[in-house]
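Can you keep this structure in mind? I'll have questions shortly.
Removed from the display is one protein chain of the complex; every other protein chain stays in position.
For subunit A:
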Amino acid sequence: MEHIITPKVEYVKLLNTYPEKKSALGTLYLTATHLIYVEQTNNNARTETWVLHHHILSVEKLPLTASGCPLLIRCKTFQLLHLLFQRERDCQDVFQSLLRLSQPVKEEELYAFLYNPHQNEEDRRQGWEFISVANDFSRMGLSNEYWEISHLNKNYEICSTYPSILGLPKNASVAVVTGSAKFRSRGRLPVLSYYHKDTKAALCRCSQPLSGLTSRCVEDEQMLQAISQANSNCPFIYVVDTRPKLNAMANRAAGKGYENEDNYSNIRFQFQGIENIHIMRNSLQKLLEVCSMKSPSMSDYLTGLENSGWLRHIKSVMDAGVFLAKAVCDERVSVLVHCSDGWDRTAQVCSLACILLDPYYRTIKGLMVLIEKEWISFGHKFSHRCGHLDTDPKEVSPVFTQFLECVWQLSEQFPCVFEFNERYLIEIHNQVYACQYGNFIGKTARTHTHKHTCMLHEKTFSLWPYLLKNQHLYRNPLYRRSLESTVLRPSTLPLHFKFWCGMYNHYDRGMHPKQSVLDQLLSLTQKQVEGERTMTELQRVSGFVEVLSVWRGIRLI
């Protein structure tokens, strides 16, 4: 609270993005967690705009104009607030407060440590246990003849950024496992991401080998051999480096690099050409410039879209995901995927391949499991990539956003195969940046420890139960369960990659369809769902408290 210089400013104008619409006049409040703008309308109706401080990406004071002092607030949710203050002093105060409030320095300042959805400790504990990576392994049929669940990383000693339980080939000895880990960047050794029951082919992930120009490691070679042998359907495995070849070669000079096909028997090596986090960050920047252009012509827009390169990058991620899925499903070949550290591009393409391969991950709960497994447990650095804390801006990159967009692109091609709708993806995106729940906090190489995780579980709440409680909002009414068993084979022709207006221009309501098929179908099918919901709620003891907290949760996003 000490950072709030002025908690309330009156007669603030909220300028509309569209010149044809009138701007609003209202009062601005700063609270410990939110910026709240209350619009005064003639008929005493209040419209409130709430912006979480954590969602603020940048605050910019624009040059003084005749009508007042403008302040431009850009959000990580792609919202843009253009405020106009009457007094320069107020503008400056709000500016300074927001600068500090939007960039927490210490982890304890994050919203999750304040947020209390009025649940008891038991609910909190259960919430954290709700999604289990171990259960997903058994769903895939592990342990089995070829693969086992290993506890070698129980204390995060082999690899601090990996989960405590790992899927490993049965015939890989402890020596091979530990030896291989030493030969991989940050100890991120090859482990199972997804096991395809029908073909016995496995999707595995790791980081780049420390091969440099000449080094080799027998254990690492044996590790890949073990992965290959775990699939009797095929005598070789694909090793997919998701980076552009040039980037991978540059890494060799730094003692890292990629697998030499001469040293590994029976591998087929392949680059996928997904660009690095810096290029992705810049591309998004350019895309957002296109999104906020004032009345662009169709040509301006399309040229801007092309020049941003954004859809090209989305396609490169999708192409890689499709390659993996095809290898596992159609060719029955196991695949080992890595990039540099194996927590950005690798997470993107592995999770995408999982969605293509397994209908479970296309359900509301399945997507939670997938994010928990491929992203959180495998140490995607959410805090750095989302800029949760005031850290190096060069670490920020929309890697997870790109994954969500790929899922959305798929849902546009296949309207009936996902249990969830677009709002679910956008909600998850907003929650990742909001830090209201503890799931995405502190995922950095340093803080990914058992102790830290325990602390988070004690002090914060998990997002997943909240999402599940609200799942009626996220349902896709067109979801067809009968299609469940199918593998998705999307077309990756460029014309299928569309601009995601619902995400990047989410707050420009004027651009969206004025009537929603989704709302209409949801309300038509609501009755049935309400029936289902009453059932589940009756099964819970604390039914009333939960209904209350759902409502509060919505208010406090």
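Just so it is clear, a residue touches a chain if its C-beta (ideal position, glycine included) is under 8 Å from a C-beta of that chain, and two chains touch if they have at least 3 such contacts; residues count from 1.
To be clear about the criterion, contacts and distances are computed from a predicted model.
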{"item": "Chain excluded from display, named as in UniProt, from \"Metaxin-2\", \"Isocitrate dehydrogenase [NAD] subunit, mitochondrial\", \"Histidine-containing phosphotransfer protein\" or \"Myotubularin-related protein 9-like\"", "value": "\"Myotubularin-related protein 9-like\""}
{"item": "Contact with the hidden chain (one of A:Gly309, A:Pro398 or A:Pro465)", "value": "A:Gly309"}
{"item": "Candidates A:His3, A:His457 or A:His496 - the one touching the absent chain", "value": "A:His496"}
{"item": "Listed residues A:Leu62, A:Val105, A:Ala253 or A:Met511, member touching the removed chain", "value": "A:Met511"}
{"item": "Residue touching the undisplayed chain, where the options are A:Thr6, A:Thr27, A:Thr49 or A:Asn260", "value": "A:Thr49"}
{"item": "Absent-chain interface as seen on subunit A, which is shown", "value": "48-51, 291, 295-303, 305-306, 309, 311-312, 315, 319, 413-416, 423, 426-427, 473, 477-478, 480, 491-499, 501, 505-508, 510-517, 519-527, 554-555, 557"}
